[in-house]
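This structure is in structure tokens; I'll ask about it shortly.
As you look at this complex, bear in mind that one protein chain is not there, while each of the others sits in place.
The letters A, B and C name the chains in turn, as written, and every chain counts its residues from 1.
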């Protein structure tokens, strides 16, 4: 078996979570890499939507931006930016919204706006919302891919840019959101899933060679662990080859 | 000078009213004929918009329907039907809305819905509104082309499908409409214009050979006549030739 | 993913008794063949939705398929009145026809709202007209920023939508061009959809002005060359203006219409 990095394991685990034929609204960066890997391996009919207006893109190489020409050239349909949000995302046509995050909390709320200090006088100003608030609200479910560190995995995000489960079970329903919200958080250490009762993110899976103590140390809250904790199957040679070809 | 029909005089008079370079939202039938005649004579840069989504159509022959292929093939830009109403008509980008009518009243209100009886049990059911209510509301000004008969030119329309001046001066402003409303009604007998003070349609122009008694007899209200009543110049040979070529 | 199926099967799966259904196409690409199949299958109690219910709805109304019409302009374009529509409205023949009447701008925005998953749309429309008096589906709405009063119309959610297009590929991706009207919106507003196409091809070559509906928002595709006749399919056929003229006589009385109807079944 080939050696692999923790980022490769994370990307492979994320790719595996995408079912063939699903419609996936893809953020740039890690989500795009994982979605394209899925398309190159077990899910050739995965439909990729990018917020630049490309529906069914089939890029041969990884796009560096959300608006690379290859996304337009290989799309089944190319539409304007208002249409992609209004006709395609908003009505709940998308199965999976695939997002990253700068900061994430125990109820899977996402912060990509400001860290520390006040909104008007922040310690760190992040890029902001982009398409994420409505992706998190409207997709049937949301997958996240985030490197797990105690700085990123916090008890409570400094700013809710995009809603996960708010303060816990029932919040999404009370707010009238149609999508089910985050179902998977894939990290470089393993996979977290919301507890079916409380919606609190719970470690349900560890990647090979990762111990629970590390996962706990790299989580900014008292991390709960599933009683059925499983170990991720390591990347296969085929998965690694496809990923490395994609990234080349 | 060539002989001509009263319909030809009407169409020529309507065509003359359109300035070169104006943007004109055109209904099918008489308005379309007049607008295309204008484009073939003094107004080559007249921009024709049809509600089927064609912007800047330059048909070589008269379209028989609002959605003929030639309108699409010769357009500068082709857009969907929601866009033509929302981005192009509604914001007031159009100089002239050019409409016909089944029934018209002294304040230039238009009825194309029902004649006689009740709305739910009409004597005659007409086609309905189409694009006219918003054309009449949003264009900078409205021209109408209607054959003048006492049945069509009534004191008060049975149903207000599209607003002219409502019950008189000030109504459009009170309702917040942005366009100035009907400025010209071109008929087979002459031209009516709203009185600048009362907005009542007033005969300001007669076509050659038409007498005032005929105009009054073919109007269902006590027709006011301008003190500056003028006579329309007859169609030139060039105008008639262009019109007949278009209609061929 | 769309299923490619024969017309009769596709219609029977997509259009059901009692449906709120739109057959769309703005003069161009009107799905006449699918309409005739609905007549043959004897669908009843349909709420027919269409901006311009022209000859295709005159046929469905005359055949007794409809209980209600939601529309903005009902005429025979370039010819005159729709006699079956008038007979239904004025005389309740063959069955009474309830009307809900809008403007084109209102109808287009109602489709847009439904395609967008919103319950309503906002427009500058209907102001000063008698149209709002005839339906509860036109209401004022106030801008929360400026206080200005505008008009709201509810989303036009459809049970089913039927359109005609030039081409589909074997996966069921659909491509149409020329005047594209509100067909995309109608399909996206519907729970079930059927697209009849001039031809099924291996590959959809890009075309200027083309709208592409991905296979996963279409339920059925049926290959029906000439399926828009007497309407037309840009680059495939021309509008049969003679038929539209002839329809005036065919539809004028119940007997001649009956003879036409017998020919469809």
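Just so we're on the same page, a contact is a pair of C-beta atoms (placed from the backbone, for glycine too) under 8 Å apart; a residue touches a chain by one contact, two chains touch by 3 or more.
Keep in mind that this is a model prediction, so the values were computed, not measured.
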**OP:** Report, in label order, the displayed chains that the undisplayed chain touches.
**Re:** A, B, C
Subject >> Full-complex contact with the absent chain, from A:11, A:54 or A:103 >> reply: A:54
Subject >> Option from A:59, A:131 or A:235 whose C-beta touches the chain left out >> reply: A:131
Original post:
Considering the entire assembly, which residues of chain A contact the chain that has been omitted?
Top reply: 28-29, 51-54, 64-69, 71-72, 78, 80-82, 85-86, 89-90, 113, 119, 121-134, 137-138, 159-163, 166, 171-172, 175-178
Original post:
Taking the full complex into account, what residues of chain C touch the chain not shown?
Top reply: 117-124, 137, 139-141, 143-146, 148, 150, 152, 154, 206-210
Subject >> In chain B, positions touching the absent partner >> reply: 21, 23, 47, 55-56, 76-77, 86-87, 90-93, 138
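FYI, only the chains that are shown with their structure count from here on.
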**OP:** Please work out the Cα centroid separation of chain B and chain C, and write it as a whole number of Å.
**Re:** 28
Subject >> Whole-Å gap between the CA centroids of chain A and chain B >> reply: 57
**OP:** Give me the residues of chain B that touch two or more other chains.
**Re:** none
Original post:
Which chain C residues reach two or more other chains?
Top reply: 184-185, 211
